[in-house]
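Every protein chain of the complex appears in place save one, which is left out.
Lettered A, B and C in written order, each chain numbered from 1.
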Amino acid sequence: MIIQMKKESTKKQFDKVVEFLKEKHLEIIDASSDEMRVFGVIGDTSSIDPTDLYAFEGVKEVTRVSTPFKKASRSFKKHDTIIKLKNGVEIGGDQFVMMAGPCSIESEEQLRTIAKGVKKAGAQLLRGGAYKPRTSPYAFQGLEVEGLKLLKKIGDEEGLLVVTEIPSADLIPLFEEYVDIIQVGARNMQNFHLLKALGKSNKPILLKRGLSATIEEWLMSAEYIMAGGNDQIILCERGIRTFEKYTRNTLDISAVLAVKELSHLPVIIDPSHAAGRWTMIEKLSLASLAVGAHGLIVEVHQDPEHAMSDGAQSLKIKKFATMMDELEKVAAVLGKTLR
Amino acid sequence: MIIQMKKESTKKQFDKVVEFLKEKHLEIIDASSDEMRVFGVIGDTSSIDPTDLYAFEGVKEVTRVSTPFKKASRSFKKHDTIIKLKNGVEIGGDQFVMMAGPCSIESEEQLRTIAKGVKKAGAQLLRGGAYKPRTSPYAFQGLEVEGLKLLKKIGDEEGLLVVTEIPSADLIPLFEEYVDIIQVGARNMQNFHLLKALGKSNKPILLKRGLSATIEEWLMSAEYIMAGGNDQIILCERGIRTFEKYTRNTLDISAVLAVKELSHLPVIIDPSHAAGRWTMIEKLSLASLAVGAHGLIVEVHQDPEHAMSDGAQSLKIKKFATMMDELEKVAAVLGKTLR
Amino acid sequence: MIIQMKKESTKKQFDKVVEFLKEKHLEIIDASSDEMRVFGVIGDTSSIDPTDLYAFEGVKEVTRVSTPFKKASRSFKKHDTIIKLKNGVEIGGDQFVMMAGPCSIESEEQLRTIAKGVKKAGAQLLRGGAYKPRTSPYAFQGLEVEGLKLLKKIGDEEGLLVVTEIPSADLIPLFEEYVDIIQVGARNMQNFHLLKALGKSNKPILLKRGLSATIEEWLMSAEYIMAGGNDQIILCERGIRTFEKYTRNTLDISAVLAVKELSHLPVIIDPSHAAGRWTMIEKLSLASLAVGAHGLIVEVHQDPEHAMSDGAQSLKIKKFATMMDELEKVAAVLGKTLR
Partner (left out) sequence: MIIQMKKESTKKQFDKVVEFLKEKHLEIIDASSDEMRVFGVIGDTSSIDPTDLYAFEGVKEVTRVSTPFKKASRSFKKHDTIIKLKNGVEIGGDQFVMMAGPCSIESEEQLRTIAKGVKKAGAQLLRGGAYKPRTSPYAFQGLEVEGLKLLKKIGDEEGLLVVTEIPSADLIPLFEEYVDIIQVGARNMQNFHLLKALGKSNKPILLKRGLSATIEEWLMSAEYIMAGGNDQIILCERGIRTFEKYTRNTLDISAVLAVKELSHLPVIIDPSHAAGRWTMIEKLSLASLAVGAHGLIVEVHQDPEHAMSDGAQSLKIKKFATMMDELEKVAAVLGKTLR
């Protein structure tokens, strides 16, 4: 941490900050000159919020030297984290992992049809919403626990692992019983109560990026889970809110590269929520593969027009299969395996 | 709801959308011409997410006629909602209500000192964080239940009602025991699980606007609570995320006017989190009063430099008192009462 | 400037950066420790773009010590700049200056009617667009030079100074002939070619903030003009682009306070473009006065429904007059003069 004092700051103000930091067992290296009063802070500063230091009179600028996240950082762990699932699928290595399925689980028949379709096309995991976070209280809220049971049943039948979103910490035991990967939705990325509780789970966590979250905030949310002891985290970029309204969100494809520079955790892309338009999914999926993501989570529906949610961004099963063929061609020249 | 079809759309595509809507007992008014195929939808469309209709081939644009929120809307209830607290304070009328106190409750002594100070200056409510949502898992997380107890104790002593933030639904009974107004933090504005649970509470809810939430999304979150039966909601604008970094957030002062046009619910301002700099609080508070907000929630600390959080944006007690005097002058000419 | 090297950076990389800076006659203060390699740079760094230093291998973070703007900064000039206009009006002091008039100049009669109205209500300056920057090439583009002539004519008749927007540098001589304050529109805030040319003008410049500009970028644009020799600049906050769509833009009222902390230049507010809704103008104007702005620029029209542009955000003449009365009441208690 580097702290720079204002030009007009006094020696007394300087001493006050230094004293405060020394009380926290941090070491000070003074680098002041005639032109500026500035000093470095050495030691574990992770418990200090830099913004709090601005409360001291005379402080002008506080700059972090190290990232605020530790366990999630590349400097903490040099090698890529690879998450090994029970069916042998590995997320974080050379495999481009495909998770596919409906936005909402609507019925056993619907889920089975889609599961068969995506399995045949080569997907490794089945996604499907049981608890749906809807902006309107009057919209369909999901089949809830019945959805979880269907997901497990169909997953087992078809040989697919399953992933679905959790709405709150008290449901963790239920989710641990029925699902293989627990998803934290974008709106819950900073639900710290939930993140802390998931730190105690032994299930891998799929952590979506918040609608307007920076990459640093996203990795801090991963840190919350890791601080609790669970280091099986898959980051998922799903588009951020921008001024552009033609697409539902703006896919931040560079975030994949940023995450790989800053962290050792695997990172996948959700092109469906990013674009909000099924016409864009195939091309965005190809771009995701080309940029180096570790996989995709894609919405697929047998009859998008009658989907209970997100029909506009869902691929038909047949379209998903042809997309897989396109992906295979590019994966081959990039040295990635797809199915 | 008005639905416009693409130029190249077919009669069959048109019929399919119409059939879907009629199944939901909605009425259709066709307003098509040679140049465009467009129709209105009459009836209760609140359970339909307009974006889902884009799944139908041929649909170009879906426009809502009515707001997606109902109970929170001005057209549902013409007169302003006034929330009457047990000490006679009314939020939503001509009183400019002051809630003040530390960001975090740190100790009994700290809280008592601040409570005495803000009470003397004329505040009606004491704020203070017991469960702190911190971006770092290594930062101070609050005194938790001990904080709640202190808050009630000191509030009772000083004759101040109390307000504090709730982190998750399972703590509602505890909060109902100790606090007068339950606050939903910005990061939880779309924690629908929490909102639904609060709909069953009989305590007034202070609902902060999310960091990047639109006013419509904010009112939809109020609708979630109201749909559950609790219509005692105070909206709180606390700054939104923009590209400007000199201030912590950007105070959207126009949001007060927008809320008053769109809704009957009271709306207050939190200048501390908006600015993130104590030097700006007084002037922003004056502007909040001038624009027509129903009150303020302000961070005050007896020793900001040693605050465990948010010291940089906390007013000293003496400064809070002089600010109250300034507010009083302007309140007088605007026909508002302050204390 | 403080430069921090990456942990894994080499001595050779460090030396290369140092050598580069020394060639520019800058002094280096090494503050490295075992834990981090970091150094300060002393001297005039204004010609160095910090982002360019990231081209050096090993550089992790470059932090500015001083603001990138010099002449515009408060540290360059302690006292507030006050711009004295030829009719005795002063912008930047205790007077709350009112500029009012139509979005577009449409005809002599229209302009005279409005000018008479705003003059009577107490405005000091007449605004009116002659060259209109419209997003559509098919929309009304303004009366151009005829508009300038009308503006001067009516201004002279009514005893009002005039302000209007310039579209490009080659029109500066024409504007110098006809107008008292030359306005740079939001879309031209970073038209550096225009800014440089205005630096050679002897007319005061009203510099609007760009739609998504930070305050630092805005002050850098002022610096461009000042670097050319013209230090008569009035900054104008007119709302920034955010996700909120109920208002046309989001008025960043805190920007007034930020500008006053960072710079000595006067700053006014344009509530019309910020809100885009005439219903909000009065309250936002009161808030602008309360927050400490040096004045307003407001759109007023005799018949907003038939305005050739921006009718939705224009006040009727009568409404403008009653607003002036409200402003007067608040100005009185704040020690400001209005008319």
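Everything below uses one rule, namely that a contact is a pair of C-beta atoms (placed from the backbone, for glycine too) under 8 Å apart; a residue touches a chain by one contact, two chains touch by 3 or more.
These figures come from a predicted structure and were not determined experimentally.
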If I consider the whole complex, including the chain that's not displayed, which of A:10, A:279, A:322 or A:337 touches that chain?
A:279
Who touches the missing chain here, A:2, A:205 or A:251?
A:251
Touch rule applied to chain C and the missing chain gives residues 16, 20, 46-49, 51-57, 68, 133-140, 167-170, 187-188, 190-194, 196, 211-212, 217, 220, 223-224, 227-228, 241, 248, 276-277, 304-312, 314
Positions on chain B contacted by the hidden chain, ascending
2, 4, 7, 29-31, 33, 35-36, 38-40, 42, 61, 63, 65, 75, 241, 243
So that we can see where the missing chain sits, which residues of chain A does it touch?
212-216, 240, 242-247, 250-258, 261-262, 274-275, 279-280, 283-284, 286-292, 329-330, 332-334
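Heads up, the rule we're going with is that only the chains that are shown with their structure count from here on.
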Taking CA centroids for every chain, report which one is farthest away from chain C.
A
Mind checking chain B against chain C and telling me if their interface is mostly the same residue numbers on each side, over half, or mostly different?
same
Between chain A and chain C, centroid-to-centroid distance (C-alpha), Å:
39
Based only on mean CA positions, could you tell me how far chain A sits from chain B in angstrom?
27
Roughly how many whole angstrom separate the Cα centroids of chain B and chain C?
31
Specify, in ascending order, the residues of chain C that touch 2 or more different other chains.
243
